[in-house]
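One chain of protein is taken out of this complex; the other chains stay put.
And then subunit A:
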Amino acid sequence: MLANTNKRVVVIGNGMVGYKFCEKLIARENWAQRFTLTVFGEEPRVAYDRVHLSEYFSGKTADELALAPDTWYAEHGIQLHLSDPVVHIDRERKEVRSHHGLVVSYDYILLATGSGAFVPAIPGVEKEGVFVYRTIEDLEFIQSYASKARRGAVVGGGLLGLEAAKALLDLGLHEAHVVEFAPRLMPRQIDAAGSGTLQSQLEALGLTVHLNKNTQEIIGGDAIEGMRFADGSALDVDMLIISAGIRPRDELAKRAGLETHPRGGIVVNDHLQTSDPDIFAIGECALAHQMIYGLVAPGYEMAAVVVARLFGEEKKFKPFDMSTKLKLIGVDVASFGNPFAEGPDCRTVTYENKAKGIYKRINITADGKELLGGILVGDAEQYNGLLQTCKNKTILPPDPEDLILGLRGGEETAGAAGIMSLPDDALICSCEAITKAAICNEITNNGCTTIDQLKKSTKACTGCGGCTPLVKDLIQGVLKQQGLYVRNVLCEHFDYSRQELLDLVRINGLKTYGGVLNQFGKGDGCEVCKPAVASILASLWNENILEKDRATIQDSNDRFLANIQKGGTYSVVPRIPGGEITPDKLIVIGQVAKKYDLYTKITGGQRIDLFGAHLNDLPKIWEELIDAGFESGHAYGKALRTVKSCVGSTWCRYGVQDSVSFAVEVEERYKGIRSPHKLKSGVSGCIRECAEAQSKDFGIIATEKGWNLYVCGNGGSKPQHAQLLATDIDKETCIRLLDRFLMFYIKTADPLTRTATWLNKMEGGITYLKAVVVDDVLGIAAELEREMQTLIDNYACEWKEVVENPHLRKRFTHFINAPEQKDPAVQFEPLRTQKRAKEWK
């Protein structure tokens, strides 16, 4: 055997940055022929994701937080010693000694000892119930103590302190206080105005904020009972987390005689060498460029610099951007570049919306050309874009306030076009230091065209995840540039987009799934293309969706014309146009609900939902409802749901038009028409907008002169306001524009795309949509109106057809060989005076 000439590298500290160093080293080819790697860690666990530590409280396990499984180290030939801190470095003999007495000699040492919580010397800090927030162990202690505590506080209103305070609330404490010494929150990242906005947002979450408070004493017996402040005031608390800053773990380096800074930190040069060139220090223990970088991204960059150095490459650690986006649940906060820039060379633009809890500030050069930095509170959606603009010194638009206010005309969506104009070396993923060029290269040359593939090949999006939207845009942008029009094909069975397939089906007059699949598809279909084709067939012909071969291609809910629920029962939602209902009809609903033992609830859509119906009972229930004059409400379909109304001029003292009548008319007109996704509408009788029309796919608001028509609004998880399509129009015009708008949407949207998303993706946005729908630039308006009229003429209540057709009705059984028997697996639990579905496991 050859003599072992490998250089021995000892890594002290198995935290985030120490781990990253190992990962980057072993990624080099032949590393094992050149180095032996030994890692000492003080904590009992392998390195884990400290950045997402708080997720431990929401159920993430230590294993899930681990950056690599414990077997990873051995598999790669890394010797790992956990629960065994290094206690001594002998630089003469080039050896380290661990707490358990292990002695290992080294050629290089990498200090990655991180930092610990800085605990100020307040009398009483040693009491029970006082914690720090740094390791999984800390969180375990906090969790078990919190179970018997009611009131908690956090000392420190910085990034970590706020996160810890939110965690206290999530742990079920009744009160969570944040005590900050400075006059504002997050003093290092945001200004006073931003702090004010943030404070009110946090208070809305349930936190109590105390500023200008200097904690003087922690009071209580063995355990904490309260805090006393310098201004004489006091606060009763049962537990306290100290988050007053970090203190670099430089004690080992100091004992070894390495240079450290009086205020903490191991001093390193651009190559991250300490005063002993064979000893490197990286991460939160290192003081580079006169500062401690308390974030993970610079630490990762440091790891990359040392690995390069060990392989004899020239790479320096440059001053690192400290822009941050807080991952505080519920409130967006971001700061980038120089958030506080001021003075004659700088212009500051701020935007504040107190009602919405939004504060934005950008600092630009006096000549208006460059973005210096800024602050975003309450809405940080523009963070990525602004950060890129700032870092790359992109020339600003003529009206820089557009940067934070958005393009108010909604003329264009910034998205993919914006990102392609960034320079190649723009950092897209700052956690892993991945540039635009690197990602583009993976997309172009290695065919990685999904986020998952890119995660595997570049590690982008695997850190904080903040860059995921940018990476998505990049994929789209690159593919488009290559002339590879990103084809939105349905699935492996159809090589067409929904729009293409719709046209083919229409031209060929196909009315069955089998026909469509035989002519335009391959294989046997699946749960993606079946409902998509079902929707196309329904949108084109509006025939009963359960006839011919269409029943078995319907999605779960459509298949049985009802929403399937937990436990396998269904819900029944009769149509109540405009929310208007007679007492007699209300009585029938009550009677039916009682007879079939259904849970009843008023929905968010101004109608009534009856839950918990057995499959076998559905036709009987509907038979009774239909007898009383009800029709299907299509709550199960990608179709018109409700047209919400406000009472309007018939009763309301402000109403200027009869909104209820119009809502009823609109709902009756478009009921039962199937579309790529569900459609909701609202009609308000005046500008006070009680029907929330602007949050609907199409909304109508009365004016003195007529009606304003809004389109493409959305509630749901990503709310978006509808945009104005036409002003002061009469009813007839409104209906005509709606016919065109809806049909245009039905014919061109991707499957399961709401109108808002459809518009967001549309080139030219609302301007284009207006041109097509109002000005008819494509010359298709008459055709769209005709097609809509055909759908309307073909409408029939599908439940009525099922009730009257024995063949269709027969399908509504659970056991085909025991049609009367209900599913014995269905179980309910009592709930107040009604019942609910039994919780599943």
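Going forward, a contact is a pair of C-beta atoms (placed from the backbone, for glycine too) under 8 Å apart; a residue touches a chain by one contact, two chains touch by 3 or more; residues count from 1.
As a working rule, contacts and distances are computed from a predicted model.
Its record in UniProt calls the unshown chain "Nitrite reductase (NAD(P)H), small subunit", which is the match among "Nitrite reductase (NAD(P)H), small subunit", "ABC transporter permease subunit", "Integration host factor subunit beta" or "Potassium-transporting ATPase KdpC subunit". Set against the missing chain, the residues A:Ala74, A:Ala192 or A:Cys526 yield one that touches it, A:Cys526. Summary of contacts with the chain left out: across A:Gly568, A:Gly715 or A:Gly764, the touching residue is A:Gly568.
Only one of the listed residues, A:Leu396, A:Leu454, A:Ile553 or A:Cys797, touches the absent chain: A:Ile553.
Interface residues of subunit A facing the missing partner chain: 492-493, 514, 523-527, 529-531, 549, 551-553, 555-556, 559-560, 564, 566-568, 811, 814-818, 821, 823, 825, 840-841.
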